[in-house]
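Take a look at the structure below.
Removed: one protein chain of the complex. Kept in place: all other protein chains.
For clarity, chains are labelled A and B in written order, and residue numbers in each chain start from 1.
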Amino acid sequence: MFKLSTLLLAGAAATTFAAVPAVAQQKAPLSILRVIDADNYDPIRTTATAAAEVMYMLADTLVTVDFDMKTIKPGLADSWTISPDGLTYTFKIRKDVKFCDGRPMTIDDVVYSLKRWTDPTNKSPVSFRGGPVKDIRADGDSTLIYELKEPYSDLMFQLALSFASVVDKATVEKLGPNFGVQGFNGTGPYCWSKWTPRQELVLKKNPHYSWGPPIYKDPKPQIDEIVWKVIPESNTLMAAIQAKQADVTYYMPYIALDTMQRIPGMTVQRQENYIYDIFMGFKVDKPVSKDPVIREAVNMATDKQAIAKAIFFGKGQVLPSLLNPAVLDYDKDSAGKMPKHDPAGAIKLLDQAGWKPGADGIREKDGQRATFVVYGIRNDVNPRISEAMQADLRKVGIELKIQLWDATVAWGKLATQEFDAFYMAYPYVTATEALNLYFASRQAPTPNRMNWKDPKTDELLKAAATAVDADKRKQAIGAVQTQLTEANVWVPLASQPLWVVAGDRLEGVRAHGIYGAGLYKGGGLYTSDAADD
Amino acid sequence: MLRHTLQRLVLVLPVMLGVLLIGFLLMQVVPTDPAQVRAGPTATQDVVEAIRQELGLNQPLWKQFAIYIGRLAQGDLGVSIINNVPVTQELGNTIGPTLELMLASLIWAIPLGMFLGTVGAYYRGSLIDRAIMAFSVAGVSLPVFFLGLGLIWLFGFYYPILPFTGRTGPLWTWEGIQGIILPAVTLGGVFVGPVARMTRTSVLDELGADHVRTARAKGLGESTVVLRHTLRNALVPVVTLIGLQIGFLLGGAVVTETVFSWPGIGRLAVGAILSSDLPMAQGTIIMLSLGFILINLAVDVLYAVLDPRVRGT
Partner (left out) sequence: MSSPMKLERNALQPGAKTVEAAVSVAAATPVRRKTVLRMLLSDVGSCIALALVVLAILGAVFAPWLAPTDPFGNDLANTLKPPGEMGLLGTDGQGRDMITRLLYGLRTTLLMGSASVAFGCAIGGVIGFAAAFYPKISGVLMRFMDVLLSFPAILFGLAIAAIFGPGLLAVIIALSIATVPLMARVVRGSALVVLQQGYIEAARSLGLSDLRIILRYVLPNCLSAIFVFVTLRFGQVILLGAALSFLGLGAQPPTAELGAMAADGRNFLFFAPHVSVLPSLVIFAVVLAFNVLGDSLRDALDPKLRK
């Protein structure tokens, strides 16, 4: 299979030299390629990773996360303290920070931004991430107090996510619903220049910026202009990187990674600590998917190993359990309870439960056909994963109907009750975060699209979230993992790896990957042609 | 001349109104609730209801249509429900690149097609003629996206000499010209065949006509006969064809723009319809259809200029 591509490569390498003078010009903007756009760039109005990956460049958060995806580092806050009862967080805010329009950032901007995020009246889909807020207030001109009603073990990490970005109050109020659409004003290393939806977003260097996170050697941005380009066709994206018409992407089709690695000067880098898992979730109150036997049979019939290997061309990892083994508080015992791939066992299980094969091979029970509808986003992996599962399930007499949606409508469709199961891929860092996000009953109908409403789960989730003691948290969240694994609410599929691919013009690339943002703040990046002059 | 133009204009008006009505109604049947999309998945029923009021979605259909036409007359096509950008502004941004692409496609496809057609007609029945006809029928049988992907593979990947990641600059710059070559070759490629065939047929007709025979009898050179006496009249059906094929060209443009990430109106239309952005979808559909009608009107007038025989009717 790769013989041909090696051949192509030779041709490409031979002619690349001719292409360079035409394309790579002095100080040409850095172009980052991606496959979809966000519908807006207001930090609190979108959950899209397509928004987050740009937001980290446009704005800053109180704290940041290191490349290990675990260690919290300073951001807009120099230092912080947490009260022993876990209720009061005190942050010392830097005084040298300026917005893109040159205005110095004040403590009021920070209070305003965090309140805007957590205030339930703003109906932000991400406000719950701020935790059970009692009050957010300033103490003097550089101290911020973040007070909680009850402990919230995930708060520091949540404060590092783009949703908690600090924005300029005046710009938000001036632009109203068009904030993050027609303009933006943040304190990030790069400033909003021009957005053409579904095509490109142009950023310019923030000349004042010097307060970048200490995870980068040089906190100052090095590149004058960055263009985030949307290239929906994966072939076009791939060939553009290869032909050096663009500089960097982390949306390279997995099939192309080996070829890219063989191109001289190309950086191909994997972020080992990155967690972005794909699963299928069942609505547990729909005619077919409410039957635990069906859910267990689906888990047994799906050849996850083969899917992880074939769909990601050997670059993906199969998920052995509900959660990623790399995650904080991963529970090994409950992972052992996850059904193994066993189509014969699935058939036996279904037979015993009274699901008998019908005329066309699809099973039936009490006049109900074993068929269910799955929704998902039409991206480069879902069509292939779903088709593979469709074939696997057909072998045991279950019919899977696939309905994939364009990214822009998918979120709306995934908020309805029209489907029985859905595909989802999501970034997370701790078990408590992931399971609280998806399985708390208050999170229904979204993101708890499973409609999983269980008092015991709720109780354990709360215990884990409010635990001040690490062992207690691990125990509580471990119990949730066991409960959910036994109920087969999810079919965990694969862990989607993050690979950053960059051409030889770009230096200093290091894959980050927080909430899917492969380049994070773009710190350390510079282009070789710009450095020459 | 003027009368002819006015006549056509009067005939075109009801068609335009029909296009507007169908464009409007088509979008009414879409099962997605625009108020819900605008409000977002987490909005409460009150918020959705308020937005519905604001967008005038509670009014009876005919009233909504009347309001729509009234606004249209003032150049107001509403705002995108996704990002609040005025539809006219988006149309304005995207129509340029689409026109660019279409012009760049036609500018080489039409002359080449006419040349091939004339050669074919002149050497009628010969091997050259048959080869040209085979080439043109093959051209119209090729899926547009296949041609586009093939060109990307060849000139973007195997011999990476041309860009294909969208518009690279204004057409009057070297970068801009480079960037438009592959999309224009793709879109124009499916146009050469029809033009060649049409030209061939009408040149054949003309070669048998009396005035051509007369010209030949006068001892004029073959090239003069073909160029001066044949091609001018043969141009008439070709111009007509181009007008008609504009609709087809628009369809091809949608696919070509998708393959090459070209920031045109076709890609805007696809995106808007797939994301249930009703005002934007309506706007793009109406724009494309009206463009089609207007081009045909222009062709009709041009037709009369080229062929005086038509004017009387």
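The working rule: contacts are C-beta pairs under 8 Å (C-beta built on N, C-alpha and C of every residue); 3 or more make two chains touch, one makes a residue touch a chain.
This is a predicted model, so every value here is computed, not measured.
Novice: Which of B:S80, B:T186 or B:N296 sits in contact with the chain that's absent?
Specialist: Residue touching the chain left out of view: B:N296.
Novice: Just one of A:D303, A:D331, A:E433 or A:D454 touches the chain that is missing; which is it?
Specialist: A:D303
Novice: Which listed residue (A:P343, A:P383 or A:G508) would be found touching the missing chain in the intact complex?
Specialist: A:P383
Novice: Spell out, residue by residue, where the missing chain touches chain A.
Specialist: On the side of chain A, residues 1-2, 4-5, 8, 233-235, 238-239, 253, 255-256, 259, 303, 306-307, 309-310, 378, 380, 383-384, 386-388, 390-392, 394-395, 402-403, 406 touch the unshown chain.
Novice: Need a quick check: the contact residues on chain B for the chain that isn't drawn.
Specialist: Where chain B meets the chain not shown: residues 4, 8, 11, 14-15, 18-19, 22, 26-27, 29-32, 134, 137-138, 140-146, 149, 153, 157, 190-191, 193-194, 197-198, 201, 237, 240-241, 243-245, 247-248, 250-251, 254-255, 258, 269-270, 273-274, 276, 281, 285, 288-289, 292-293, 296, 299-300, 303-304, 310, 313.
Here, only the chains that are shown with their structure count from here on.
Novice: So in the complex, the part of chain A that touches chain B is made up of which residues?
Specialist: 8, 11-12, 15-16, 18-19, 22-23, 33, 39-40, 45, 123, 125, 177-178, 181-182, 196-199, 229-233, 235-236, 239-240, 242-246, 406, 408-409, 411-412, 414-415, 446
Novice: Name, in rising order, each residue of chain B that touches chain A in their complex.
Specialist: It is residues 32, 36-37, 40-44, 47, 82-85, 93, 149, 152-153, 156-161, 163-166, 175, 178, 258-261, 263, 267-268, 271, 274-277 of chain B that touch chain A.
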